[in-house]
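Just one protein chain is left out here, and the rest sit where they should.
Take a look at chain A:
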Amino acid sequence: MAAPMRKMLHGTARSLECPWRLRTLCAAATAAPAAAATPGKSAASPNGGSPWRLLGALCLQRPPVISQPLSPLQVEMAELLEQIEVEKSRYSDHEIRALEEAQRLERKKADIYDSDDDDEKDILLVQDLEDTWEQKFLQFKPEPRVTEADKKNDQTSLHRKLDQNLVLLVKEKLGDQETWMLPYAEWQVGETLRGTAERALATLSQNSVEAKFLGNAPCGYYKFKFPQAFRTENSIGAKVFFFKALLQSGNLSQARKKNDHAWVSKEELGDYLKPKYLAQKTVAVFQFA
């Protein structure tokens, strides 16, 4: 199943990722003389003979801040469980006090006992207590779950869609076209791929963003071939390896201009990324709940 998918990948990638190739080729043109200068490596091929160029990309996610709303079935079940719990429980002190006071009120109404049984507890009834508690609760105003950024649909803000994972996408100008993609950087000799991803993050945000990388291993990859015109003898295409990171603090807004980056949720990925790019196996990378 993977093999035919990969073939489809190559076929479509050739037509779609043309702008990407242009950019990477410029990098190749600059890298080739640099690679030739490095000793101990074959000229114009930093990968030690392999025809694929290596890119490290960053899948930076902002984890959800609030819980997701309950589905109707979940709401029903929660209510049922609460009912059963109350039915199986014993009376608490508060309830016993309420029952006693109810009895006392009944006796008062029956006019049997008047002021004989007037204890000190009469000053504060259970009802009064509950009212004061209710008032106190209403005084506290929690933050709304649907924020302003949600209403404005501001894609660059981090306060949007607080109950979902958001992924960072950047708009890169490749040749004549501007495409949305995950931030990436070309692999340099002497660093691991995770280092490449970290470098991509640093250059993108100018060190204003703190992220926790989840391990040394990539979470997915994407392979594409350059179109015929751009292929050299040593680079047929490129392999992008995605690394997952969780956003801890900081935002990009200071570093980049507006409309250059976006924090998108899983459903909106389809609007931004090319449909074929989205439909591949690398989407498994975006399997966030």
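Throughout what follows, contacts are C-beta pairs under 8 Å (C-beta built on N, C-alpha and C of every residue); 3 or more make two chains touch, one makes a residue touch a chain; residues count from 1.
In this text, contacts and distances are computed from a predicted model.
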Chain not present in the shown complex, as UniProt names it (candidates "U6 snRNA-associated Sm-like protein LSm2", "Large ribosomal subunit protein mL40", "N-alpha-acetyltransferase 25, NatB auxiliary subunit" or "Ciliary neurotrophic factor"): "Large ribosomal subunit protein mL40"
Residues in chain A touching the chain absent from view: 2, 47-48, 50, 52, 54, 63-67, 73, 76-77, 80, 84, 87, 89-91, 96, 142-145, 147, 159, 162-163, 192-194, 212-221, 223, 239, 241-242, 246, 281-282, 284-285, 287, 289
